[in-house]
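Sharing a structure below in structure tokens format, with a few things to ask.
Here the complex is missing a single protein chain, while all its other protein chains stay put.
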Amino acid sequence: MSKIKKNKKNVFYDPSLKRRHFKSKLFKYFTLSSLIVSLAFLAIFFIDMVVKGSSAVQQTYVQVEVSYNEQSAENYRDAVDKKYLELLSRAVLREIPMQIKKNPSLLGTTKVAWMLADDQVDMYMKEYYYKISNKDLATLTELIENGRVEKKFNTIFFTHGDSKTPEYSGILSAMIGTILTLAVAMFVAFPIGVATAVYLEEFSEQNAWSEFLEVNINNLAAIPSILFGLLGLAIFINLFGFPRSSALVGGLTLALMTLPIIVVSSRAALRSVPATIRQAGYGLGLTKVQVVKDHVLPLAFPGIMTGSIIGLAHAMGETAPLIIVGMIAFIPDSPTSVMEAATVMPAQIFTWAGMPERAYIERTAAGILVLLTVLISLNAMAVYLRKKFEVKW
Amino acid sequence: MAKDKAKIVVKDLNLWYGDKHALHNLNIEIQKNKITALIGPSGCGKSTFLRCLNRMNDLISSVRVEGEVVIDGKNIYDKDVDEVSVRKRIGMVFQQPNPFPKSIYENVAYAPLKHGSVKKGSDCDDLVEQSLKSAGIWNEVKDILKEPGTGLSGGQQQRLCIARTIAVKPDVILMDEPTSALDPISTEKIEALMLELKKDYTIVIVTHNMQQAARIADMTAFFHLGDLIEYDETEKIFINPTHKKTEDYITGRFG
Partner (left out) sequence: MATFESKHRYAHLQEDVIKYLLILAATISILTTFGILFSIVFEAIEFFQLRSFVYFFTGTEWTPGVENSKFGALPIFAGTFMITAIAMAVALPIGLGSAIYMSEYASKNQRTILKPLLEILAGIPTVVYGFFAAITVAPFIVKISAAVGLEASFNSALASGVVMGIMIIPYISSLSDDVITAVPDSLRKGSLALGMTKSETIRDIVIPSALPGIISATLLGISKALGETMIVVMAAGLRPNLSWNLLEDMTTVTVRIVDALTGDQAFNSPATLSAFALGLALFFVTLVLNVVSVRMIKKFKEKYKMSSL
């Protein structure tokens, strides 16, 4: 018995290892917790935005009698019962005289209508902090009891531009501005970026010049975005005289920022086309340009598109340089050309975030949700494209 | 074979990579202060077996081991055995020299310092010197101890790795084709070194080189497709093998 015990004695027992294993575990938990913290940040962030932005889906309306008469054609304050004036959106009331002017047959009629409520009423209905006088609050309570106050789907947010009254402001003009700006940016950056990539990958020899180009593009990608704003301001606006705040200037500025992303990803795409394809082309007696144009580029195209979409998404979220070139102007109506003053979604978010009224917070968060949805869709599209066309040579 | 001289006793060892049964029911006794060579065609499980002896297979998640590997009377696969302490006592040298990207000195001193077997200072300096001497590389590196170990030639790097292993003062040194990546002169040096080292250590070496096995090994084990076909004194294996397969293999009549 005792002999067996002695034989079974654990010669590998090493008490000093206990501490080391404990430390090892601690280290593992440290790395795991840093990962969890990063992901928690991501989760908190998205939940926060959804919580803050979701109330913007609805907007409060109040049912009142609107009278179109001589007085209200002059002064909107006469269009509704005086006691409701503070409860209704000034922006909508102000349009009544204009409506009458446009459509004189309205004169002398009255209509019971759901009118957009003032932002403070909206805040009250959404149980946020509000500022309403006691008298108005009494009126409002009565209206609510009579079922004359309702929250409806907020179409205004998607059909209107910015406004000085929060309840009447929307993201539309910023969206149009974003589209125009990005159109300019891609129109410039895509051809130049792809051409640069083609030159570097297919035509240039490995020499000092191509190395210089390469280093340059690398550095370009690392320059803080705000400095591109300085460039846009000094060159496009002050030197070329392009209109300040315009989609043209914003787009050109973004184009230069997007350029390195497109160049780098296009080069990777071109490089992934196997040399045999080129050799086969040359074997047929084709010139270099023909080989690249007809055989290499089509094969590299999905990769180039993927990179360009990622570049586009990147440009879409950029704010700082656009602020510098003036794209934070107040833009109630959507721009119709690239020369007009415009704003973009992130700049609109920035503007709203700086507003004192509480009602802008939910609009800011809602704008953020819209922007993030577009960005995530774009990135998903890029990932999909990459997966779909991923070819293993 | 005298029982008291067995350093490692392997009993009914089976190993699976997922569903793949890679080692079949191995039984072998590896003797103390001898060089044991493992030979056999590629993919027969030599490296896999070697890694069983210091539980390096634990690093591969798909691996499942059954059976016993008893070293100094203790099965290293027992629940109460810590694989880290196994590896402290059973050192390993790899096919590709893999010095750490640190100085030559640190390469050797790293593990003993961590294990707490020496303290920084002259004790440590002595251990480094002694280990490098045992590995037969001291004269070549004594003036460049501060330089990175990765700057040495392949053969020197391999001897540095051996020095690094010796510094931990293991009982057994496992070597997986330690010379296959080296030139003939370096190979010769390392073979001479092994013959020197077997006085103090039990050595198990995997080799594809029949001459090498014949030159240095006391015992030789022939593996084939996960089976241990034959295990005997090297001379016996090379001159008068019992099994046809062994003979075919060592005479080069094998695929």
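Order as written gives the chain letters A and B; numbering starts at 1 within each chain.
Keep in mind that, in the parts below, a residue touches a chain if its C-beta (ideal position, glycine included) is under 8 Å from a C-beta of that chain, and two chains touch if they have at least 3 such contacts.
Everything numeric in this text was worked out from a predicted model, so none of it was measured.
Asks: Per the definition of touch given earlier, which of A:Ala79, A:Val263, A:Ile304 or A:Ala359 contacts the omitted chain?
Replies: From the options A:Ala79, A:Val263, A:Ile304 or A:Ala359, the contact with the absent chain belongs to A:Val263.
Asks: Which residue among A:Asn238, A:Thr276, A:Ser337 or A:Thr373 touches the omitted chain?
Replies: A:Asn238
Asks: Touching the absent chain in the whole complex: find that residue among A:Ile144, A:Met339, A:Ala353 or A:Met381.
Replies: For the chain that is not drawn, the touching residue is A:Ala353.
Asks: Touch as defined at the start, partner being the missing chain; which of A:Tyr13, A:Phe158 or A:Phe203 qualifies?
Replies: Among A:Tyr13, A:Phe158 or A:Phe203, only A:Phe203 touches the chain that is not shown.
Asks: In terms of residues, what is the contact footprint of the unshown chain on subunit B?
Replies: Residues 54, 56, 59, 84-89, 91-92, 94, 96, 98-102, 110-111, 114-115, 161, 164-165, 168 of subunit B touch the chain that is not shown.
Asks: Suppose we count only contacts with the excluded chain; which residues of subunit A make the list?
Replies: Residue positions of subunit A that touch the missing chain: 17, 20-21, 23-28, 30-35, 37-39, 41-42, 45, 48-49, 52, 191-193, 195-196, 198-200, 203-204, 212-213, 215-220, 222-231, 233-235, 238, 256, 259-260, 263, 287-289, 313, 316-320, 323-324, 326, 328, 346-347, 349-350, 353-354, 361, 364-365, 368, 371-372, 375, 379.
Definition applied: only the chains that are shown with their structure count from here on.
Asks: As a quick test, compute the distance in whole Å between the mean CA positions of subunit A and subunit B.
Replies: That gives a centre separation of 60 Å.
Asks: Along subunit B, where are the residues that touch subunit A in the complex?
Replies: 71-74, 76, 78, 80-82, 84-86, 88-89, 114-116
Asks: With touch defined as at the start, can you tell me which subunit A residues reach subunit B in the complex?
Replies: For this pair, the touching residues of subunit A are 7-14, 16-17, 20-21.
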